[in-house]
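Before any comments, here is the structure.
Here the complex is missing a single protein chain, while all its other protein chains stay put.
Order as written gives the chain letters A and B; numbering starts at 1 within each chain.
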Amino acid sequence: MGERWSLDPDRYFDPDATQRRVARELYEGVAGLPIVSPHGHVAPQLFADPNASFGSPAELFIIPDHYVFRMLYSQGISLDDLGVPRAGSSHPDGSGRSGGSGRSEPDGRRIWQTFADNFYLFRGTPSGAWLQHELIEVFCIEDKLSGDSAQVIYDQIEARLAQPAFRPRQLFKAFNIEVLCTTDAASDALDHHQAIRDSGWTGRVLPTFRPDAVVNLDTVGWRGHLDALAKAAGYEITSYARLIQALEERRVYFKRMGAHATDHAAQTAYTSELSSPEAEAIFSRALRAEATADDARLFTGHMLMEMARMSIEDGLVMQLHVGSFRNHNTELFAVYGADKGADIPVAAEFTRNLHPLLNKYGNDSRLSLILFNLDEDTYARELAPLAGHYPAIKIGPPWWFHDSMNGMRRYFDRIMETAGIYNTAGFNDDTRAFASIPARHDVWRRASANWVAGLVVRGVVDRQDGREMVNALAYGLAKRAYKLNEIAS
Amino acid sequence: MGERWSLDPDRYFDPDATQRRVARELYEGVAGLPIVSPHGHVAPQLFADPNASFGSPAELFIIPDHYVFRMLYSQGISLDDLGVPRAGSSHPDGSGRSGGSGRSEPDGRRIWQTFADNFYLFRGTPSGAWLQHELIEVFCIEDKLSGDSAQVIYDQIEARLAQPAFRPRQLFKAFNIEVLCTTDAASDALDHHQAIRDSGWTGRVLPTFRPDAVVNLDTVGWRGHLDALAKAAGYEITSYARLIQALEERRVYFKRMGAHATDHAAQTAYTSELSSPEAEAIFSRALRAEATADDARLFTGHMLMEMARMSIEDGLVMQLHVGSFRNHNTELFAVYGADKGADIPVAAEFTRNLHPLLNKYGNDSRLSLILFNLDEDTYARELAPLAGHYPAIKIGPPWWFHDSMNGMRRYFDRIMETAGIYNTAGFNDDTRAFASIPARHDVWRRASANWVAGLVVRGVVDRQDGREMVNALAYGLAKRAYKLNEIAS
Partner (left out) sequence: MGERWSLDPDRYFDPDATQRRVARELYEGVAGLPIVSPHGHVAPQLFADPNASFGSPAELFIIPDHYVFRMLYSQGISLDDLGVPRAGSSHPDGSGRSGGSGRSEPDGRRIWQTFADNFYLFRGTPSGAWLQHELIEVFCIEDKLSGDSAQVIYDQIEARLAQPAFRPRQLFKAFNIEVLCTTDAASDALDHHQAIRDSGWTGRVLPTFRPDAVVNLDTVGWRGHLDALAKAAGYEITSYARLIQALEERRVYFKRMGAHATDHAAQTAYTSELSSPEAEAIFSRALRAEATADDARLFTGHMLMEMARMSIEDGLVMQLHVGSFRNHNTELFAVYGADKGADIPVAAEFTRNLHPLLNKYGNDSRLSLILFNLDEDTYARELAPLAGHYPAIKIGPPWWFHDSMNGMRRYFDRIMETAGIYNTAGFNDDTRAFASIPARHDVWRRASANWVAGLVVRGVVDRQDGREMVNALAYGLAKRAYKLNEIAS
């Protein structure tokens, strides 16, 4: 199959020789730093059991990764053929994972072949870059992935996954991860996190408090989520006041379990405070399953303000992810459930929507509100001016579709001149694909080094300032924004 | 007049020597490919008569081209001075073209002089690049166009236009056009297309079905367009059901005449299905000239869904052009009519607007819905995520104001990482200026080669993948998206 598959050591750097030389030097200064991963969706159970494994190559790379299978789906390949389990059924391999009911492809080799036959679709995409990095760097694959090489490569990955060195805890250390934060429902007992602590393993894996399912009244299955929260709280949640109490108590528990942050998703950044009677009235309508779409909107906007208040009181960093129209493909959602690559962004607005919250809490340095966004048009227009003024605001890294070489370039280009890098929060990998973490941080570190090199060769900053900036982007800003030096876990 | 006017052989490539070398190599691999022109506005009559000619230099380059005269108009030069005919009057040269009534400049040489005196206005614009390409490559002009050289150049163009080699059919072959699609009203008898077929000429010129004038109830002169459709259908269109019948029958006729696609323009991408009684009620209000603006909006949104249904049934590719506020300059429209450079874009929205259509038809691979857009903000935010998920969607090339070097760079930059190139539709020239077709495709091919070269020198794709990508962008994607290999015409 020709010459050896490889990664360009100067990948993602500008081709100009002067800039490239500076970029490489800056990159080399941070390439070996530990990985700080303050926000993501890796399952904590991977680290709870010392012998946990990743399953088959298809289970590791394709079946759970909506970044990957959505691209194949867009070209007419069915999710069944990619092994994506249908909702409400258990997986045919008997593993207990939901799936199949006989319709989803059970054969990992056939799934892998379909993937490899269509690997050309990922040309020029971040998924393509991450996959190539994982295959070459983590799994030592030497042939380019294609329909021809598919089965040989499957064998090689399968063999490596069977080795102890490829278990999650071993890769965590091999990846040089200093801290990894998961995302956990407000009602979660955090059993896996407790098991990690009890096991004496030294990897730092921390929970993050995410109450969306109970705070957004229009969540599918809201009542079930509320009941789970009630169970975790130990009392029935019969009123808005009780909800607040339960959330405050769960935050205390999460914090005791090592959490540094909360996470909130909303379609818009709308905030506005309700009076207690208004909040009670909406909540009791929700309990009677009578809440309207407008109720849900108002309640979410109010709860964001409550969460800011609690963050000021308990010191948890507050993350807000805005702008995704979830489960846009109704038919697909009915069959396969959520997170199937059908979340589509919508335009966002922050200046007016955050006005109530910022007027109440924005001048308070105890609040650290990190904003994530899928609408890049708000970068220069709203986010950078807001973060360049309010002490409480930091801008999160380029998110989701924008977690890519070009997305990062646009992020640096549009945000940094107004906000400065010190009003940003470094990098998040935000991934559920654990094996892609080094690849994703590597892209960020290269993109940061290349951007700062561009400033150096244009005479905007000197070499020494440039080194400090790249170090901050690669490591320091994330630790500071998430207060990861402040609280021992 | 000094040194010879020329085109830089490396034009539009990045200046970095490494990238430029790769770009040139990639470009050379596709520069000679046949031109596929699946969407545009060239008049089919140019090819119906073997002896048709382009008229004078002013008639070829200025009078019909709103890209050109709008720029001169913006600097205070009147459309009359540029020979643009006033609506409803016939042209003073007796050719039968509408125009003048004695007020529009009849002298092509004077028009040309005004144009040449102000040719500096086009510095750095795509119109400037196309005009320079046409003058140098097609008409072999050797002096830079200016007020001084205007009349000599006029003589030279006029002399060439008198030669048989400069007739439309001869240029069609010289330009190496494999297929050229026109845009034709739903009521059009396609006489010119019939004449082309009857003549035995082998140039492939295909019609495209565009029903906007009858489907958008707020079209100026809607009733006249409906009557024309009725005449073509052979029966009165007295009901919504009859309208649907007529449209379906006309699609059959267009398809028999070689059409591969339909085309639809709307100010927004709004879609939503009406019940049949609702559709009938609105249509009967329209027949009584009582339809409201809201009726028109609802009806267009409904008819887009009907058109998607018909496309699934008959296989015609569906093009949707969104986002132009047509005839913004009311005074100019009253005097000169439509297409006078006064169509101004507005913000667009796809995620919510296309939700009804995509939920009904988006998972159906038989539908090929190609989206065109004037609001680049939707590229990364909405279009790429939609095309990167739904099997039915392809993204059309950068349109109109964005059909330019920078527009193409932004298009590649913002769309390809999320959608991948294989969810796009290659290039359209979309022009009514036939002589500019090679120039426009050349810009696209150079921009594609330069973009892919950027990926190669940054280690994102290897050389072999790069060659396949440029080939697809220059030729293959357009043929595939428009199914130009599938149906013999």
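Definition applied: a residue touches a chain if its C-beta (ideal position, glycine included) is under 8 Å from a C-beta of that chain, and two chains touch if they have at least 3 such contacts.
Not measured: the values here are computed from a predicted model.
K.L.:
From the list B:105, B:134, B:188 or B:376, pick the residue that touches the absent chain.
P.N.:
Once the missing chain is taken into account, the touching residue is B:376.
K.L.:
I'm checking contacts with the chain that's been left out. Which of B:21, B:160, B:204 or B:328 qualifies?
P.N.:
If we include the chain that is not displayed, B:328 is the one touching it.
K.L.:
Across the whole complex, list the residues on subunit A that are touched by the chain not included here.
P.N.:
14, 16, 18-19, 349, 351-352, 355, 358-359, 362-363, 365, 377, 380-382, 384-391, 393, 413-414, 416-423, 454-455, 457-462, 465, 468-469
K.L.:
Which subunit B residues would touch the chain omitted from the figure, given the whole complex?
P.N.:
Touch with the absent chain occurs at residues 7-8, 10-16, 70-71, 73-76, 120-126, 129, 144, 325, 328-332, 341-347, 374-377, 401-402, 404-407, 410.
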